[in-house]
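All protein chains but one are shown at their positions in the complex.
Moving on, here comes chain A:
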Amino acid sequence: MKKYTYTDKKDTRSGFGAGLLEVGRKNEHVVALCADLVGSLKMNDFIKEFPQRFFQVGIAEANMMGIAAGLTIGGKIPYTGTFANFSTGRVYDQIRQSIAYSGKNVKICASHAGLTLGEDGATHQILEDIGMMKMLPGMTVINPCDYNQTKAATIAIADHDGPVYLRFGRPVVPIFTDPDQQFKIGKAWMVNEGSDVSIFATGHLVWEAIQAGEQLAEMGIDAEIINIHTIKPLDEEAILRSATKTRCVVTAEEHNRLGGLGDSVAQVLAKNNPTPQEYVAVNDSFGESGTPAQLMEKYGLNAANIVSAVQRVMKRRQEQ
């Protein structure tokens, strides 16, 4: 198992804030909008440097999505910022008609996704957003794993012509990816090459997968871990190559079991190379208040759950 260490921890939303500032400097067409959550989205540095290119919309997310769509007409590249719940479920029809169907170059940047939002509880902990967004034709869906990767993704999406859903979170998590990485949309990242099982993880679950990989190594299991930061378009080649080698798969995500990364992977496998698969995901339920760690444990999303999913899926492979 390749060794991953970290010296610093930060929230992925701060990676977004840093990336937004950098891409704002690189590309004069980049503008930003926010629906009364500037501090939470870490947009202050961008606003300070580019006050003319920032639009405070107030608590009016539908209007924000429409204004963003309009800003593209005239060549702007708008980045919208609010919580993931208000970035998707609240404004699904606005995104569907004014952005996705209209083919507008809007970057929907969504913080506080999933259970790790914590104490605010289920009203804010959206676990359905990846599903909703990936179903929209032409939408790119990205869920990076740490500060550095979120920053790199925030910068990279400006060069992609088309709507993007960029999902990140609130909690402070280890920074373990390269600060100088080139983020390639749709290109999965090989975290660890292995031969016994494929673990496809996204977002905060990538670090959990690495910890699971270390525990599995001690048990003599050689896990292949792949970071699927782009859920759509999915790197089908990387998934099939790995699944063909290991012949058993675990998917891990901070999302409902229905409609997320796991289902995307399952569809690729079913069509090309049916393979036993176990899901580490929320089992079709809402969340609740609690600390992120408590919630990840209660809803079965931590490293221990990945380890037991690996054991289950390896047993299923053996029985085949």
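Throughout what follows, a contact is a pair of C-beta atoms (placed from the backbone, for glycine too) under 8 Å apart; a residue touches a chain by one contact, two chains touch by 3 or more; residues count from 1.
Going forward, contacts and distances are computed from a predicted model.
Novice: Pick, from "Transketolase", "ABC transmembrane type-1 domain-containing protein", "Methylmalonyl-CoA mutase, C-terminal domain" or "NAD(P)/FAD-dependent oxidoreductase", the protein name that UniProt gives for the chain of this complex that is not shown.
Specialist: Options "Transketolase", "ABC transmembrane type-1 domain-containing protein", "Methylmalonyl-CoA mutase, C-terminal domain" or "NAD(P)/FAD-dependent oxidoreductase" considered; the missing chain's recorded name is "Transketolase".
Novice: For a quick check of understanding: of A:G58, A:G89, A:P179 or A:P274, which residue touches the chain that isn't displayed?
Specialist: A:G58
Novice: Looking beyond the chains shown, say which of A:L20, A:A69, A:A252 or A:A309 touches the absent one.
Specialist: A:A69
Novice: Just the residue numbers, please: which parts of chain A touch the chain that's not shown?
Specialist: 31, 52-53, 55, 57-58, 60, 62-76, 78, 93-94, 96-98, 101-104
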